[in-house]
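Moving on, here comes subunit A:
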Amino acid sequence: MISPHPIAALIGILIVVLSIASGLIWIERRLLALWQDRYGPNRVGPFGLFQVLADTIKLLAKEDWIPPFADKPVFIIAPAIIMVTVLMSFAVLPVAPGIIISDLSVALLFFLAMSSLGVYSIVLAGWASDNKYSLLGGLRAAAQMLSYEVFMGLSLMGIVLLAGSFSLTDIVHAQQRIWFIVPQFLGFLLFLVAGLAETRRLPFDLPEAESELVAGFHSEYSGMKFGMFFVGEYLGITLISAMITILFFGGWMGPVLPPIVWFLIKTFFFLGLFILIRASLPRPRFDQLMAWAWKLMLPLALANLLVTGAVLLAFYR
Partner candidate 1 sequence: MAIIYIDDKPHQADAKQNLLHACLSLGFNLPYFCWHPALGSVGACRQCAVKQFRTPDDKHGHLVMACMIPAVEGTRISIHDPEAVAFRAGIIEGMMQNHPHDCPVCDEGGECHLQDMTVMTGHNYRRYDFPKRTFRNQYLGPFVNHEMNRCIQCYRCVRFYREYAGGNDFNVFGIRNTAYFGRYQDGVLESEFAGNLDEVCPTGVFTDATHKHHYTRKWDLQFAPSVCVHCGLGCNISPGERYGTLRRIVNRYHGDINGYFLCDRGRHGSEFVNSDQRIRQARLRRNGQLQAVSKAEALEHIRQVLTSSSRVIGIGSPRASLEANFALRAAVGERNFFAGIFQRELRLLNRVLDVLRNGLAPAASLREMENSDAVLVLGEDVTNYAPRMALSLRQSVRQGPMAMADKLKIPHWLDHSVRELAQDSKGPLFIASIAATRLDDVASETYHAAPDELARLGFAVAHKLDDNAPAVSGLTLEQTALAERIAQALRSARQPLIVSGLSCHSTAVISAAANIAQALRRTGQPSRVTFTVPECNSVGLALLGGRPLEDAFAAVRNRAADTVIVLENDLYRRASVQDVDALLLGAKHVIVLDHLTNATSTKAELVLPAATFAESDGTLVNNEARAQRFFQTFVPQPDVQESWRWLRDAIIASGRQDFAAWENLDHVIASMAVEVPALAAASKAAPDATFRMSGAKVPRQPERYSGRTAMLANIDLSEPKPPDDPDSPLSFSMEGSPDQPPSPLIPFAWSPGWNSYQAWNKFQEEIAGPLRGGNPGVPLVEAAAQPQQEYVRDVPAPFQPGDGEWLIVPFYHIFGSEELSIHSHGVKQLSPGAYLAMNDKDAERARLRPEDRIEFTIAAISYQAALKVRADLPQGIAAIPAGIEPLQGIQLPDWSRIVRVA
Partner candidate 2 sequence: MFSIVRTLWDVFLHSFQRRVTRQYPEQPAYLPPRWRGRIVLSRDPDGGERCVACYLCAIACPVDCIALQATEDSNGRRYPEFFRINFSRCIFCGYCEDACPTYAIQLTPDFEMSEYKRQNLVYEKEDLLISGTGKYPGYNFWRVAGVQIDGKDKGQSEREEPPTDLRQLLP
C-alpha cells in the first residue's frame, strides 16, 4: 500500500525526525542535569535552546581531520552509513493514519534489516581509523549487534503472531482492542533491552566506553563526521522509541487528541525513559553483556514466542 502523500510525508518526517534528534541532544543534557541536580545548558538562547545550534556551528567550524594513517574512503563513508540506515527505517514508520512514507507489508523485517546494517558504520569506522581503541570499539559493536539482533527479532515475533502481519500499520490497527504491551509484556522488555543495545546507548555503550577505549570507534573522528555519529545515535533512540510506541503502545491511537499528538507523546515518553536509564544505570562488563544476551535474553525470547504461539493455537484457532 502506498501512502497518499509520500513526498510530503517524506519531507515532513525527515524534518521532524532530524529536529527531534538534534533537539534530543539539548533535552538529554537538560534532563541529565535535572536528575543530577544541575541546570545543564541554559546560557545560549532561552533555556539554552540554541546550545545545539552553537554546538553545530562549533562542529562545522572544527578542523575536519582525517588521520594520515586512516583508510580514507572508508573513514569518510562510515559515518554516513549510520545516518542512512536509521533514516531509511523511518520510511516505514506509520506516524498517524496517512502519515507514512512507504507502508511496506514487510515493514518490520525492513526495520530489522536496516538496524542490522547500521553496525557496518561502527565496524568500518573502527577499522578505518587504524587505531587499536577504535578497532576494539568496532569489534565490540559487531559482537554486540550480532548477539542482540537475534533476540530482538525473536522478541517481536510474538507481536507478529498476534497481529498476523509484518506491516506496521496492520500492527497498530491490531491494537484497537488492547495494546500489545499487555499480552506481550515480556516481549516489550526484551525489545527495550535489545533496542538499547542496538543503539549503543548507556548502559550498553561498550563500543564507545570512554573510560576504557578513549572514545571507542569514533576516537579519531572530529568535526561534522563526529557530528554524524552523534546525530545518528539520537536518530537511533528516536527510532526505537517510535517502534516501541507502534509495536506495544498502540501507535497513534488515543482519545480526544489528534493521532499525531498521541504518537509524539508516547514517543517522547520513551525518549525520556531512555535518558532516565542513561542517568541511572552503570555500564556492564562486556562478558556480562554477552552472557545476558545468549544465556538469558535469547531463551526468554524463545520462550515468549513459544508461549504466545501455544496460547494462540489453544484459544484463537
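In this text, contacts are C-beta pairs under 8 Å (C-beta built on N, C-alpha and C of every residue); 3 or more make two chains touch, one makes a residue touch a chain; residues count from 1.
Keep in mind how these were chosen: all candidates are chains of the complex that A comes from, given by their letters.
On a predicted model such as this, the values are computed, not experimentally measured, just so you know.
Trainee: For subunit A, which of the options 1 or 2 is its touching partner in this complex?
Mentor: Per the touch definition, subunit A is in contact with 2.
Trainee: In the complex of these two chains, what residues of subunit A are touching candidate 2?
Mentor: Of all residues in subunit A, those touching candidate 2 are 33-39, 276-277, 279-281.
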